[in-house]
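Structure first, commentary second.
Of the protein chains in this complex, one is absent; all others appear in place.
Take a look at subunit A:
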Amino acid sequence: MNRLAQLPLRIIQFPLRIFRPAGDVNLIRIKRRRAIMAAIGRRASLLTVSLFLIGYLWLLAIPSSQLGRGTYIDENALQPGQVNTYWNWDDVRNADRYLERLEQLRDSNATSEQRVSFLLDEFRKMGLPAASQKYKFTTLSKKNAQGKNVYAMFSSPRASGVEAMVVSASWISRVDEGSGQLNLRGVAMVLALAKFLKQYSLWAKDLIFVLSDGHLDGMHAWLNAYHGSTQTNLITEPLMLSSGVIWTALCIDYPGHSFSHLGMFHEGLNGRLPNQDLLNSFQRIAQYRAGVPVIIYDHLDPRDYPELRNDILPQWIPGFLRDDHDLITYAYQARNVYRHFRYQASGRGSGVHGLFHQFRIDAFTIFALPAAGPHGFHALGGIVESTLRTTNNLLERLHASFFFYIMTGPERFLKIGSYLPSGIAISVAMMFAGLKAWVEAAKTHRTRPVLAVILKYMLPTHALGGIVYLAITSGLVDSVPKMVALCLIIFVSPLILVSAPKPAERIAPLAAVLKALSLCFTSTVISIIAVLNFSLSATLAAILGLPLSLSSPSTSLPLRFVKYALYFGFGVGWLFNMENLQQLLWDWQALNIWLLPFLCLVYTPVVLQASIVCLL
């Protein structure tokens, strides 16, 4: 009876016995663990190489159609394009009249005061409370800006005015990244919209019309004043009018005479993105309700415009492939992804809308692609009205996790799961390479001088990065000769560090330990910023992955120096592009874009560490 009762238990235990051979359990466990570690250790190189391969190939595969999927609307409340729009030719005439007056102001070289008083007057004629706001930046950069914004508030009827939407146009268009072309039609459009939209009682949120001065600077000053954030180098007037919490914002950019397509620009400061539902709603409304084709950025699709194929495809591609549909699709999407990476990795964003995201406002720019036709104010007004009606439907902020995506086309995107592994794979490969270096360092001597390496090499390199940062932000280094002097100091310092007497006791080689720690550190940084700013993280992974893993000391002294110099140039080369440096400085001091401190405090030191590895 007793035996019978134990039978089921024995049956269960039987298969486990195979994995539990007889003997001392603890001894077996230790042996097993060692065997596993040894197996991984033997294959570490293979693992690293394959992870690198997977990572780099995946990065190349991001533009491919196989990874992406079609866009869709996730938030049910949006209901894009489900309303009749009322924008009509009368309103177009209003817009034309405003444009006429603005063109007169431009042609008569009107001062900004005259312009502001004209805009204020027009808002007041509509019966909307309007006010202006003066601002001035006092950064070190030569690109200092000052100006005056104009804004008007339409308190929506029947609502308590705790929520708001922004419709804005900057005085300077985003053409050539805000190089100076005026956005007159955008401003006229906002004026006409203000006059038109106030006729309806259906708005659930207040409408704020902002006509910002400059390109990015005006809106930055306005948003800072609206949200009460203080910035020491920005002097602004407080806002006279106030409304509620802003949920969404549309920035209208219409630089040309007419337009053929509407482009979407969406990247924000420091890698932030707006909720994708907003872009998808706009795309649906423009494309399917109004019949205006939507593109991403100002990139026309070469599948629709065969004459563009030669611009997109490189010369070396043989003729028989040049008409291949898949190849053209890949090239087109690769161009979009590259543009996205440039905007996001630089942290600068792609326009005025990018300033909104830091305040949890979903915003993007509607860019009217200059062309001879066929669309104008009539189409754009209806689309903006319908888009505002859609965002007006929102009962809550846009919140579904639609903030991580890469748009490969106006109707195609990659979800986070489809692109994130590329950068992470490279980062993991670097981690393995670092751990391998760590294990191998112990092969000669078991004692690994961690503290000595951190104190003697790693911290000083970061301190050097800090010196570079201070030199740039304090304005000491503002020309190429001064920069050369600074870099000479940085070039010599590691030589001094390395020439210090090596410890007498028998320890593991410093180069291997430094390489291990440096690789692990870089890998961690890349993984962390992958969710903050994927483009920056992937770019770093792509740039640093192989060079850092391949750095090693050489036996011959000249070769060592050549390697050191190469790595050094790789680490500090970016400092010599003075124009770019000025831009980075302004971005950091005026807009708080953290690319400059990041480059100084992380990128350059990490590459310097690799160069020291070659020298040791």
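Everything that follows uses one rule, which is that contacts are C-beta pairs under 8 Å (C-beta built on N, C-alpha and C of every residue); 3 or more make two chains touch, one makes a residue touch a chain; residues count from 1.
By our rule, contacts and distances are computed from a predicted model.
Colleague: What is the protein name, per UniProt, of the chain that does not appear here: "Gpi16 subunit, GPI transamidase component", "Proteasome subunit beta", "tRNA-splicing endonuclease subunit Sen2" or "NCT transcriptional regulatory complex subunit A"?
Modeller: Choosing among "Gpi16 subunit, GPI transamidase component", "Proteasome subunit beta", "tRNA-splicing endonuclease subunit Sen2" or "NCT transcriptional regulatory complex subunit A", the correct UniProt name is "Gpi16 subunit, GPI transamidase component".
Colleague: Of A:107, A:307 or A:396, which residue touches the hidden chain?
Modeller: Among A:107, A:307 or A:396, only A:396 touches the chain that is not shown.
Colleague: Specify the residue from the set A:49, A:105 or A:131 that touches the hidden chain.
Modeller: Of the listed residues, the one touching the omitted chain is A:131.
Colleague: Go through subunit A and note every residue touching the omitted chain.
Modeller: These residues of subunit A touch the chain that is not shown: 24, 26-27, 30-31, 124-127, 129, 131, 155, 157-163, 199-201, 227-229, 238, 240-242, 244-245, 358-360, 395-397, 399-401.
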